[in-house]
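A single protein chain has been removed from this complex, and every other one stays in its place.
Chains: A, B and C, in written order; residue numbering restarts at 1 for each.
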Amino acid sequence: MNVSINYFMLAPFLILTAGIIVLSLMGVLKENGKQTSGVVASIFLLGDLYYFVKLMPKVSYRSLDYLNGAIHYNLFNLYLSILVIVCAIASFVLAEGFLREEDFRHSEFYAIILSSIMGMLAMLNTVNLINIFVGLELTSIPLYSAVAYFRYKERSVEGGLKYFVLGSIASGFFIFGIALIYGATQSVVFREILTATKDDSLFKLGLLFILSGIAFKASAVPFHMWTPDAYEGAPTPVTAFMSIAPKAVAIVILVKVLYAMFPDMFGLWHKAMFVIAIATVLVGNLGALVQNSVKRMLAYSSIAHAGYLLMAIVAFSVEGISAILFYLAGYLLINIGAFGSLSLLKKGDIDFVDYDNLRGIGYKYPFFGLLLSIFMFSLAGIPATIGFVGKFYVFKSLIVKGEYILALIGILGSLVSVYYYLRVVVMMYMKENPEENEFKFNLLSLVLLTVCAVGVIYFGLFPQSINKIAVMAARVLI
Amino acid sequence: MTGYVWLIPVFPLIGFLINGLFGKRLSRKTIGVIASGAILFSFLLACVIFFQMNSSVELSEKGIRNVLFPWIHIGDFSVNFGYLFDRLSGSMTLMVAGVSFLIHVYSIGYMAEEEGYWRYFAYLNLFVFMMLTLVLADNLLLMFVGWEGVGLCSYLLIGFYYTTEVASDAGKKAFIVNRVGDFGFMLGMFFLFTLFGSLEFQHIREAVISAGLKPEHGMGLITLATVLLFLGATGKSAQIPLYVWLPDAMAGPTPVSALIHAATMVTSGVYMIVKLNYVFQLAPITMLTIAWIGGLTALFAATIGTVQNDIKKVLAYSTVSQLGYMFLALGVGAFIAGFFHILTHAFFKALLFLGSGSVIHAMHHAFHHAGIHDKDPQDIRNMGGLKKYMPKTYWTFLVATLAIAGFPPFAGFFSKDEILWKTFASSHRVLWAIGAFAAILTSFYMFRLVYLTFFGEFRGSKREEEALHESPSVMTFPLIALAVLSVIGGWIGFPHIFKLPNVLEQYLEPVIENTGGIHFLHNSALEWGLMDVSILCAIAGWLFARTLYAGKSDVPGKLAKTFSYFYSILLNKYYVDEIYFALIIRPVKKIGDFCWLFIDTIIIDGTVNLVAYLARCFGRIYSLYQNGAVKVYALTMLGGILVLFWIFF
Amino acid sequence: MVGMLDYAILSAVLFTVGVVGILIRRNIITIFMCIELMLNSVNLLFVAFSRYMGHVDGQIFVFFIFAIAAAEAAVGLALVVAYFKLKETIEVDEIKLLKG
Partner (left out) sequence: MQLAFYILSFIAVFAAVMVVLSDRPIVSGLFLLLCFTAISGLYITLSAPFIAAMQLVVYSGAIIVLFLFVLMLLNQHRESPSKRNRFVTFVSVLGGVLIGVFIYLTMLKSKILLSYTKMSAVGGMKNNVETIAGVMFKKYFIPFELISILLLAAMVAAVFLSKKRV
């Protein structure tokens, strides 16, 4: 086996590597590094984005493969890679204003997030379990430290520490599962695992541990316990990033594991996913109901959204997958918007993320109020927003498959969710204003939020353009 | 013009955008003109299209369809963004646009001194846009968008006086209760899709007809789908058990109550079922449920209406009750009668609300003048004798009362009589009796309202009385217009026995597809008899009310001096009425009190609150469990793995 | 003769000890040690599989896991140090500011 290095296939990784090195160096040469690091990081990301967008048409009919699946580009993978990168760029935009307000801007922040993104790209664009595991670690370890980025704040470090301890345990489970599957099939490549006859108990055991390892990253109940704490402790732009990109990747890996490796064990994992999905929707929604902090509420709500996605996995159909892909794109817009709005409510070191802090904001800052309302309505799944269309697709895929119980529980869950999302709007518009906080909104972030809001409405009315790609991408997998 | 159906809803949207974006900087006059003008344009355009459609046989049979663009498309599932203007939706559009226009004009006067004037008109225009989308949608999904949109606007407008806790709570309640119904709608929609493979009305209709489905085929899924859709309708149209939000929704400005909570939005559930009549007929169980829910709601809400003291609350329960009539009609298969009642009800109920708004307006000014802030301008116990101060309001209110009570030849008589007759004719005798009894109550509580508000002496101080005056003409013009409609509106649907053409029925005949094999009795003599009974019901209610409230006043001193003689004579003279009172009215009032206090506030409100409470309880218990300790978190994960073991092995 | 099963069971035992340790120890560094124990049991499994199947890839995975364990240890200990600076404790039971 003679390897020639294919720079074309490696390009996105090389670009990011360069970015990480440049930013680390800028961190060392502190003085002039601080101001521009966000821009530099975004440039590298835009480079990757350009690469993936350019590659899209090329892979629409056949996938590109390198080193026996170590890198594997197809429409499905690229769709998510683009999603991840867009999410990262958006959270960098939010982070600029946020960190400036906090007066704690360091190049390391960007270097860390970039390496996490590299991990996600490695996880996504591969058909090899070991790559997935290494990518998972490369995703998670930087994220642990990104959560603890405000190393002088107890909440931040505590969140990071908890996330770290639990995350390491989950990685332990995950790799144990991979080891068992490796032992059973002599391989870690999807295709070979798919074709193996799975009549041995090792497969069950392996699937079980792999499932729990990924369920942790997707914050599926009962592996979700870290989620509210880590999300609350993390700097808000990091929370925005974490609630979308790694979760999307985890869900997609779960899809791949279940559909591309163990479709013949459907009867088994169907039951498990059924229980997990229901529990996730319920716990997410009920937990969100009683929170006093909007940020923590959004953390629970992200659990609930993961639950809807897990439900779509149970559907086991092209429709289900395309629903997941569409939902993720919508969720990207909404959640960047929701967390982004929260990240603007900040003065110096202090974040104003409680429900009470929102009193009367809608009148004081009408435009901001409008944006946040749009995001909340969309999260609640009110029609004419993308949140509705996403839920519509998910529930439809379930009903077509005859999963009435799941659909019912999902719908009940989102019924409950209206209460706590609407509470935000109510607080903004219907309560007098006892707090006199003046906020200076970062213009760039505001522009980003406006774009998100317009996207939420536009794609809520015309979901076709995204959905077409989502369906095509979904066809690749099944 | 037939290619411009989409413009009908777009005009209000433009109005909304202008007022919403620039309203802060515009003068009040401009805002009012823009908002009303937008609706006027819609109305005129709708008229033009309506006549054009009727002048062509082909168009009026198939309807005018504007497909703007393909909207959602996955696999075999595709939905277009399109509007359909046919006989049914056209009639409804005319009503919605017309009534909305009048109410917009009225609002210019009513809201003249309110804060957030531009916000109000922006929301109102947005509402009309959503409502027209709902009405004109050519598929269920777009209809659902309108359905949710009107809910959203309703929520925004109920909570318009956001500074009061009541208003914001009522807004939330309306929204949340409606969501229960909405998800029923959504699920029902999915089931219809799985059944017929399409969400477009025309496709569903063709599918039903071409498959030659009959109720005997007994498809459970159709029953399930229709029941779920009906659940959606009970939410929007305030029927048992989801009606609780409507009385609370009265916290919003009165024109909003007139427009949204009387004339248009709340009837959309009825409209939806009329539109899908060919599907509903396939599910006899659902039909029966609808009929009974409708009948019971009609009765139940009417009993509550007899004891309320808040003028708007009386009207709110009355609306619930009238909606119950409509559902009763649908349930027995008299779809056109139900739709007929939507139209007439829109006229007289909007008029009643606007009239009450005029009264509240006057009372508000009176209290303001007298420097009183703690008195409720909506409480009828504070009113009385307003007839001489507000003649226009009084006469129009009286017309509307006669209409709703069912006196011929006012609009309400024809529609209500047709509903009752059709109920009887489809051999639902018990339901007919319930409906007739509710008609007595309707007449009773409406006249009670009229007597307490407009007759007798004013029950306030002199200083208050000085300030009482008629509302400005911008408010009385819509009252008069609606009063005219409340008189003549019923003449489009004469009963057959009058030997006059029943315009509405002939016109809507093709909309109804008798897939359920429903047939009605034909017996002219019986129909005449029953018509007499319903007129008698109206008169009976009026007489009871007159006996009880005509002479009485709540000011004890004056009452004793001025009326003691007359009053005692009255009492003696109507000795029989006293028996009636003891035997019928008092028990009814007791039942009303019982329904209101016990069933309404304790059971139904209680159930809603209990569910919310339980959810919060579980949430709290859970959040105690999430106690911050990493150990517990890790243990939970371990527990998860054990559960997976249990599932896997 | 020692078969694959023996190694697998040894690995399972070590894995279990690691899991139990994570749950009952309070010092966070000891917990890290237990996590390393878990990873080691996996390594043992990989090497054993690799050897019995005559398939060298397993040993390479072990090499990767080494590196990952090292990276984890570095970041984890840095987090512990940062937390200690703020709160003067590394007992997990006292790390419960975020909850609910």
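Simple rule for what comes next: contacts are C-beta pairs under 8 Å (C-beta built on N, C-alpha and C of every residue); 3 or more make two chains touch, one makes a residue touch a chain.
Note that this is a predicted model, so its numbers are computed, not measured.
Chemist: Shown chains touched by the missing chain?
Modeler: Even though it is not drawn, that chain still touches A, B, C.
Chemist: For the chain that's not shown, point to the residue among A:Leu99, A:Val127 or A:Ala184 touching it.
Modeler: Touching the chain that is not displayed is residue A:Ala184.
Chemist: Name every residue on chain B in touch with the hidden partner chain.
Modeler: 631-632, 635, 638-639, 641-642, 645, 649
Chemist: I need the residue numbers on chain A that touch the omitted chain, in ascending order.
Modeler: Touch with the absent chain occurs at residues 1-3, 10, 13, 17, 20-21, 24, 27, 67-68, 70-71, 104, 106, 108, 111-112, 115-116, 118-119, 122, 130-131, 134-135, 137-138, 141-142, 144-145, 148, 151-152, 183-184, 200-202, 204-205.
Chemist: Which residues does chain C use to touch the chain missing from this display?
Modeler: Touching the chain left out of view, chain C contributes residues 1-10, 12-21, 23-27, 29-30, 32-34, 36-37, 40, 43-44, 47-48, 50-57, 59-60, 62-64, 66-75, 77-82, 84, 90-91, 93.
As a convention for this text, only the chains that are shown with their structure count from here on.
Chemist: Is the way these chains touch best called a line, a ring, a star, complete, or other?
Modeler: Graph shape here is complete: every pair of chains touches.
Chemist: Of the pairs B-C and A-B, which shows more C-beta pairs in contact?
Modeler: Between B-C and A-B, the larger count of C-beta pairs in contact belongs to A-B.
Chemist: Compute the distance, rounded to whole Å, between the mean C-alpha positions of chain A and chain C.
Modeler: Taking the average C-alpha coordinate of chain A and of chain C, the gap between them is 26 Å.
Chemist: In whole angstrom, what separates the CA-based centres of chain A and chain B?
Modeler: That gives a centre separation of 44 Å.
Chemist: Can you list the residues of chain A that touch 2 or more other chains?
Modeler: In chain A, residues 162, 165, 169, 228-229, 290-291 touch at least two other chains, as defined above.
Chemist: Residues of chain B that touch two or more other chains: which are they?
Modeler: Correct list: 623, 626, 628, 630, 634.
Chemist: So in the complex, which bits of chain B are touching chain C?
Modeler: 623, 626-631, 634-635, 638
Chemist: Any idea which chain B residues touch chain A in the complex?
Modeler: Listed in rising order, the residues of chain B that touch chain A are 69-75, 77, 81, 141, 144-145, 147-149, 152, 159, 162-163, 167-168, 171-172, 175-176, 179-180, 183, 186-187, 190-191, 193-194, 612, 615-616, 618-620, 622-623, 626, 628, 630, 632-634, 636-637, 639-641, 643-645, 647-649.
Chemist: Considering only the defined contacts, which chain C positions touch chain A in the complex?
Modeler: On the chain C side, the touching residues are 4, 8, 15, 18-19, 22, 28, 31-32, 35, 38-39, 41-42, 45-46, 49, 53, 55, 57-58, 61, 64-65, 68, 71-72, 75-76, 78-80, 82-83, 86-87, 92, 95, 97-100.
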